[in-house]
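Notes to accompany the following structure.
With one protein chain held back, the other chains of the complex are shown just where they sit.
Moving on, here comes subunit A:
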Amino acid sequence: MDEHQSAIPTYEGDLHVVAAAHHIVKALGATKNLSHDLRKILIDLDTHLSMITSNIDSKGGRGFFDVEERLKQAERKIVSWESDPVMIWDSGPRKASEYLEAVDEIQTLIDGLRGLSVNENRKQKELLHHAAGVLQMAMSRLEEELVHILVQHRQQFKPKQMSSHSNRKDVVYDESFVSVEDEPAEETSGRNCSSDDSSEYIVDLVHADAIPDIKSIAKVMFTSDYGQEFCEAFIGVQKEALEQYFATLEVGKLTIEDVLKMEWTSMSSEMNKWTWSMKIIFRVYLASEKWLCDLVLGDFGSVNPFCFLEISKSIILCLLNFGEAIAMGPHQPEKLLRLLDMYETLADLLLDIDTLFSEEVGSFVRIAFHELLERLGDSAAAAFKAFGIAISSNRSLYPLPGGGVHPLNKYVMNYIRMFPEYCDTLNLLLKDQDAGAANPVTEPEYGQNVSLSTSCPIACHLRSITSSLESNLQKKSKLYKNEALQHIFLMNNVHYVVQKVKGSELRLFFGDEWIRKHNAKFQQYATNYERATWSSVVSLLKDDNPGSSSMSKSTFKERCKGFSVAFEEVYKSQTSWCIPDPQLREDLRISTSLKVVHAYRTFLGRNPAHIDDKCVKHTAEDVEKLLLDLFEGSPRSLRSSRRW
């Protein structure tokens, strides 16, 4: 401030020059439509000139008259609002800018007065003190105005609009592993990876019109050294806004204890909510909040990341804790898909999180989520392992009536049908896990042309899963006392597995060779069935003496009777058996029909003389027709209907 000192003129001529300059500056300052910066420069200049003037004849303190006058003017503006119940920024932009100008004026006067503080001047001190008091009043008011603006211009956006919901309609697989009894809905609706449309979605959390106002308040508060107050108010309002928004997402506030005790269905829905809350909160809300913070606080250095962190911290901790609680819990197989969703969501968001919290103050957020990702990955791998173990250790006490497709099979196949959609993640997570660890499998020979999809980790794991499923089903088939029913059961189930593989992306991982082998397998079971059921029946119709033209009547009668009894026996039991797949049922009936009806017709045709109603209970046409009743799953009886 030596400059000022040396610039103070000592004789009257200079005083005139200063007065003239002062006059010009004042005239210029009165011009309307000045840019803010220019006006500020003029005001500064004005103040300096005032100071010079006042210092020239400052002995009695009367020289501060001009400064005092300006201070009083500005003070009047500021004080007049104190008793006014209306908010300044609600009273129009002119009022607001007038107010800001008054604050600017006071700030300028304070700066000017401070610049002269080398002189022990009572008047100057008095003015400074007075100005600081007025400034405090204004700052307190601006803080309230800020809060008011932020609340008034808060923009509501509904979570639904963000359409960040996962497209996966696999709610049906939310059933717990052990509870599956019903056929899951066959609707195929995988997720559509490309529809993940929540990328970079900045919304206005505060109406764009209000941003310049907020910025100007920030500027004046920071310039006046009231930055801390600004931050506390800003953090308070924005934090509350985030919390209110978070409440609309209906993410339950859950303790870890709650999560660990939770029923699977509620847990599954909470896990779903978490995944899409994470997306909305980080990608939309916090990205927008960061944008707002950058706009408002971008000029104030480390204050910006600090405020952003304070605003978002509590919600982030809440999301983090749910993730931790899930990662802690037992990793039942049914959690696998949800865990994979959580894992993929977080993996996908890590870059956003790293960017949002790139500064040192946010490092713990970055670290925490990176660690959480690792834990979720471990959990998913553990659930995958548990899935395999659950399949091989699933035990039944009683055979499934009718020999149809076992619920375990349905559950497993419908569940793993979702795996290809998580292919990359699963490959990553299962890379180091031995596919055969839980259940050693001999990998089928795939010849020279092993395509990538059939040799990746998930492909090996998938084949291992179906292989332990098959051996479990083998065990379950032993529960049937009837050998033929064992074959029907296995035929049905292997056929089901093959259909599921063929009808989905699973086929890429299993490969044609596998499908061929398994096609042959269920056909073999069909053949085994025919042999087990019909060989003995058909053998009754065989001609023991191919040489002789026909058998004796009594032999014929006896054979006929034997056939009817055997056929009725088969009819009675096998109408209650079940082949759910219509094509498979049809095929088996045709091939049975070909074998049995043909043999029966030949048998009857060879002995036309003996045919009468008494011994031939069923015509070949009857038999052909009756065979259509088999495998429908509704028991019928021929004898009982006749007996009565």
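To be clear about the criterion, a contact is a pair of C-beta atoms (placed from the backbone, for glycine too) under 8 Å apart; a residue touches a chain by one contact, two chains touch by 3 or more; residues count from 1.
Note that contacts and distances are computed from a predicted model.
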| Omitted chain (choose from "PHP domain-like protein", "60S ribosome subunit biogenesis protein NIP7", "E2 ubiquitin-conjugating enzyme" or "Protein BYPASS-related") - UniProt protein name | "Protein BYPASS-related"
| message | Using the touch definition from the top, which of A:Thr31, A:Gln73 or A:Gln244 touches the missing chain? | response | A:Gln244
| note | Given A:Cys318, A:Ala532, A:Val565 or A:Ile611, the residue that touches the chain left out of view is A:Cys318
| said: Touch as defined at the start, partner being the missing chain; which of A:Leu135, A:Leu540 or A:Leu604 qualifies? | reply: A:Leu135
| said: Looking at the full complex, which residue from A:His207, A:Lys253 or A:Arg516 touches the chain that isn't shown here? | reply: A:Lys253
| field | Touch residues of subunit A, complete complex, unshown partner | value | 83, 85-87, 128-129, 132-137, 139-140, 144, 147-148, 151, 226, 228-229, 231-232, 236-237, 239-240, 243-244, 246-247, 252-258, 260, 313-315, 317-318, 321, 324, 328, 330, 364
